[in-house]
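Data first, discussion second: the structure below is written as structure tokens.
Every protein chain of the complex appears in place save one, which is left out.
Per-chain residue numbering starts at 1, and chain names A and B are given in the order in which the chains are listed.
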Amino acid sequence: MAEKKIRIMVAKPGLDGHDRGARILARCFRDAGFEVIYTGCHQTPEQIAAAAIQEDVDIVGLSCLSGAHRYLFPRVVEILKEKGAADITVIGGGIIPDQDFPSLYDAGIKAIFTPGAPLDTIVQWVRTNVQPRNE
Amino acid sequence: MTEEFEGMEQLRKIRAGDVRTASRLIRNLEDELPEAKSAIRRIFPHTGRAHVVGITGSPGAGKSTLVDALIASFRKREKTVGVLAVDPTSPFTGGAILGDRIRMQRHAEDPGVFVRSLATRGALGGLSKAVGDAVHVMDVMGKDLILVETVGTGQQEVEIINHSHTVIVVLVPGMGDEIQAIKAGIMEIADIFVINKADRDGSHQLESELMSMLNMVPEFQGGWRPPIVRIGNCFEPGPFGESLEELAAVIGDHYRRLVETDLLGDRMRRKTMVEIHEALRDAILAPILKEMTESGEMEEIAGRLLRKETDPYTIAAEVARRRLK
Partner (left out) sequence: MTMYFTKNTLNQSKELSDKWEEEVRQTVARTPDQKARCSTVSDLEIKRLYTPEDIEKTDFARDIGAPGEFPFLRGNQATGYRGRYWTFRMFSGMGSAFDTNARWHMLLKEGNAGLSTAFDFPTLMGYDSDSPKARGECGRCGVAIDTLDDFRTLMEGIPMDRVTTSMTINPPATALWAMYCAAAESKGASLAQIGGTIQNDMLKEFIAQKTFMCPPEPSVRLISDTVEFGTKHVPNWNTISISGYHIREAGSTAIQELAFTLRDGIEYVEDVIRRKGLDVDEFAPRLSFFFNAHIDFFEEICKMRAARRIWARVMRDRFHAKNPRSWWMRFHTQTAGCSLTAQQPYNNVVRTAVEALAAVLGGTQSLHTNSLDEVLCLPSDHAVEIALRTQQILAEETGVANTIDPLAGSYFVESLTNKMEEEAWAYIEKIDAMGGMVSAIEKGFPQLEIADAAYRFQQQIDAGEKTMVGVNKYASSAKQEIPVQDINPQVEEEQIARLSAVKRRRDSRAVKRDLDELKSACKTGKNVMPFCIQAVKELATVQEICDVYREVFGEYRDPGLY
């Protein structure tokens, strides 16, 4: 049997193009031995959810720096649920004020990482909370 | 009984085009789960409908952009499309960044398009098998065309490409691509040549080199001389769109020729040969290698070889005598 790998999607919803963090994370997940699907910038929640299902990823990491996370993050979770893919973990990052955390958690975002979060912490979170194939 | 039922249910869903079920089955096949084998047995009789097009070329040749444009073009002709995009696994970390679909994301929401990325994972023969199996899954889903995109640099890629009915080799002027492709044995399997970024210097030279290479071929199978399609700068929508339409038409022509001359049967046989080679390797060689590694025998053999006490051929003959009675 081949080795099972975590498949993770790094996605940038919304119109901001600040992809420094997203691209660093993509590399970092690759170096952690994950299979990383990167969507590029300017994605709608609909595109992200559809791609996540086609790629059978275990987890989606959303990065948004424009302040539109309040709409965009919950919308991704919602569409995944509608499409019967509620088992795909969704986490988020970017410029996200503390006051927004509770509503994002309520909406089903499992973890939030803001600027300065060490890469290692993020990788460890994924390893602890996500299994390949969510088994 | 329940397993059988689940299997039938899986087949029904995939035939109905269910993306979630199909992409999970592709994952199971990649991970080589035991139950995936029985799934393949179940879906295999329903395969053989789709036109499988392999697209290969060196990194930076613009394959993903081409695939993206081909998707759009086939969708205009009301064909459904599956894409398998293969990217290399890092030999150092075992991870991979699968970035080809970035260029195809505009089709993400189109239910007639299914894009799936695969990492090479560096397994012996494993990748080609995973690709071949994934092609079957997309075929059973009812995709009219399946585009398999891979970086053409080695034997492994030739095997992957052999799962296709039509092989497109993408070359770019000034990159020394043709030499690489000749080395890898990719020129021989090309049905269509694409000169991408043909607005660049050297495209005419590349074209005439290809021509003279083709002129040396005494006879073409089914009378199909691989055409050379020039694709312009993808940033100039007008000319790029026109050349893309030409490519899509040539792909259709090739398929018709395959059918008319019964070369299609030949191509299917070629795919079958690859599959049986892989299945045999999987059934015979893989368990032997696994056991020899786990028992420590391999380590011991390596020592003997290093000390020049024996040679690889003698070892192979010994192992074959012992294991394959």
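To be clear about the criterion, a residue touches a chain if its C-beta (ideal position, glycine included) is under 8 Å from a C-beta of that chain, and two chains touch if they have at least 3 such contacts.
Because the structure is a prediction, the values reported are computed rather than measured.
Engineer: Would you indicate which residue among A:27, A:83 or A:110 is in contact with the undisplayed chain?
Structural biologist: A:27
Engineer: Residues on subunit B that touch the omitted chain in the whole complex?
Structural biologist: 60, 97, 99, 102-103, 105-106, 235-237
Engineer: Under the stated touch rule, tell me which residues of subunit A contact the chain that is not displayed.
Structural biologist: 14-20, 23-24, 26-28, 38-42, 44, 66-72, 75, 95, 97-99, 114-116, 118-120
As a convention for this text, only the chains that are shown with their structure count from here on.
Engineer: Taking each chain's centre as the mean of its CA atoms, how far is subunit A from subunit B in angstrom?
Structural biologist: Chain centres of subunit A and subunit B, defined by C-alpha means, are spaced 29 Å apart.
Engineer: Can you list the residues on subunit B that touch subunit A in the complex?
Structural biologist: By the definition above, subunit B touches subunit A via 19-20, 23-24, 26-27, 30-34, 89-90, 93-99, 101-103, 105, 108-109, 114-117, 119, 121, 123, 126.
Engineer: Would you pull the subunit A residues touching subunit B in the complex into a rising list?
Structural biologist: So the residues of subunit A touching subunit B come out as 1-5, 7, 26-27, 29-40, 43, 46-48, 50-51, 53-56, 83-85, 132-133.
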